[in-house]
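In what follows, a structure is listed as structure tokens, so that the remarks can point back to it.
Every protein chain except one is present and positioned as in the full complex.
For clarity, chains are labelled A, B and C in written order, and residue numbers in each chain start from 1.
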Amino acid sequence: MAYFGYIFASYLATAVALLGLIGWVVFDLRGRRADLAELEARGVRRRSAAAAEDR
Amino acid sequence: MRLVAENLGASRGGDPVFSGLSFSLAAGEALIVTGPNGVGKSTLLRVIAGLLRADTGLIALERDHGAEAGVLAENSHYLGHRNGMKRELTVSENLDFWQTFMVMEGDAARMPVADACAVLNLDHVLHLPYGYLSAGQQRRIAMARLLLSHRRLWILDEPTAALDLAAEEAFAGMVNRHLDDGGLAVIATHQPLAIARQATLSMRARAQDEGALS
Amino acid sequence: MRALLWRDIRIGIRAGGGALIGVLFFLTVVAVVPFGVGPDLNLLSRIGPAILWIGALLAALLGLDRLFQGDREDGTLDLLLMQEHPLALTVLIKCLAHWVVSGLPLVAASPLLGLFMNVEPLAIGATTLTLLVGTPAVTFIGAVGAAVAVALPRGGLLVSILVLPLAIPILVFGVSAAYAAVEDPAPFLPPFLILTAITLLFSVIGPVAAAAALRASTD
Partner (left out) sequence: MSESSLSVTRVGDLANPTRFIAFVGRVLPVLAGVTALLFAVGLVMSFLAPEDYQQGATIRIMFVHVPAAWLSMMCYTVMTASAIGTLVWRHPLADVSARAAAPIGAIFTVLALLTGSLWGKPMWGTWWVWDARLTSVFVLLLMYLGLIALNRAMDDPSKSARVSAILILVGFINIPIIKFSVDWWNTLHQPASVVRLDGPTIHASMLYPLLVMALAFTVLFFTLHMAAMRNEILRRRVAALRRQAARGR
């Protein structure tokens, strides 16, 4: 198949871009959850969370 | 003419600063807003001036029988921490500009520039560039702007911060005359002011604030 | 409103802020090109109008962040927001004042720089005319970027990045009109009229959007 290099390169680029996006989203999620857990551990309550508990 | 606020709440930078604030101010009265730094005095004043949207509640100027008396912002003078004058222009150029820009078709200009400066005994600096003046003088020029066009409500944020004693008296006299003409004023300040009829609104940090009219 | 116009113009000239820097930047951009491209005269004359337009566009973008920044720093912006005059009209007046102070000098300097780039007289006339009509559009649409960036500490750089994509149509029609005057097949009037239309359109979109942005960013 002629120009195989170009076709392969473009599919590779697509894979890299899409997997990169998925990776970034997952990595970001883990980071934020870790931050939240750490804040929770330090006892910093969200106002509505505190209120949710009182209800 | 009354200034009525019901259940006013506002936030700064996403965090609520005060809430549930209500007060009512009759013509001829001044509301002195006190409270520690960061409790939201400036935020409250900016909400009254319409520069900041309130999260909850509403505030309006009402005629005695309850009809709304026009947009609040257009009937009020706002004197914030910054004076709103250009350093490159001379004092008279600055004040002339504000007088022509702020005078609405309806009302006659309250006072020529020279007289307004005379009230704050600053008529000798009219032709100096604004940048040359001292902080106290610059503040007094900003106060002179309040006299240039007739506005029912004065919103003053720590007006006497940079002033000496004599200037403070001149300022108090000016406010009293404004109140005697049936005007209203909301003043956030720490120093006691020699204002005749004044109500105090003490704002506490994030607790439920009630408009204490003492 | 006229008072605001004269005040802003007086500030612009007296402080010598916008006017001088804009023209000097325009001069340096155009002066640098021959050193890069080489002294080949007919090449220079061919790319002359384009270089003039690019220099003018960049110079206009440069002065934009001072449009509202000065008023915000000294508290004037708060008072302008509170007045009875519609804010969009106030912004329009400020844009006109800013254009007179920093846009017109660019237009005035372009014939001189045109000679500098060995551009024939007809093309210089066309370039100057298109600049006269096109630079206000840059100021009008730039006002949106300036209003958006007014609350930011280092907003200045951001303005040109935000406004550049929106200014591309101005550059395209400005340069194609300038070239059309010289190459006979290409028509002059269509791109020129489209450029005028863009300026008029931006004179509405710019101030209205900038006013909304200013009101939204009062902190």
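As a convention for this text, a residue touches a chain if its C-beta (ideal position, glycine included) is under 8 Å from a C-beta of that chain, and two chains touch if they have at least 3 such contacts.
Predicted model, so just to flag it, every value in this text is computed and none were measured.
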item	value
Visible chains in contact with the missing one	A, B, C
Hidden-chain contact residue, picked from the options C:24, C:37, C:115 or C:186	C:186
Chain not shown: contacting residue from C:9, C:27 or C:172	C:172
Residues belonging to chain B that touch the chain removed from view	11, 13-15, 206
Missing-chain contacts mapped onto chain A	1-4, 6-7, 9-11, 13-14, 17-18, 20-22, 24-26, 28-29, 32-33, 35-36, 39, 42, 44, 46-49, 52
Positions on chain C contacted by the hidden chain, ascending	141, 144-145, 148-149, 151-152, 154-155, 158, 161-162, 164-166, 168-169, 172-173, 176, 186, 191, 194, 198, 201, 205, 209, 212-213, 216-217, 219
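Methods note: only the chains that are shown with their structure count from here on.
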item	value
Chain B-chain C separation of Cα centroids, rounded to whole Å	38
Centre distance in Å when chain A and chain B are each reduced to the mean of their C-alpha atoms	49
Geometric centre distance via CA averages, chain C-chain A, whole Å	42
Residue list for chain A, restricted to those that touch at least two other chains	none
Of all residues in chain C, those that touch chain B in their complex	3-4, 7, 10-11, 14-15, 70, 73-76, 78-79, 81-85, 218-219
In the complex with chain C, residue positions of chain B that touch it	12-13, 46, 49-52, 71, 73-74, 76, 78, 80-89, 93, 96-98, 100-102, 104
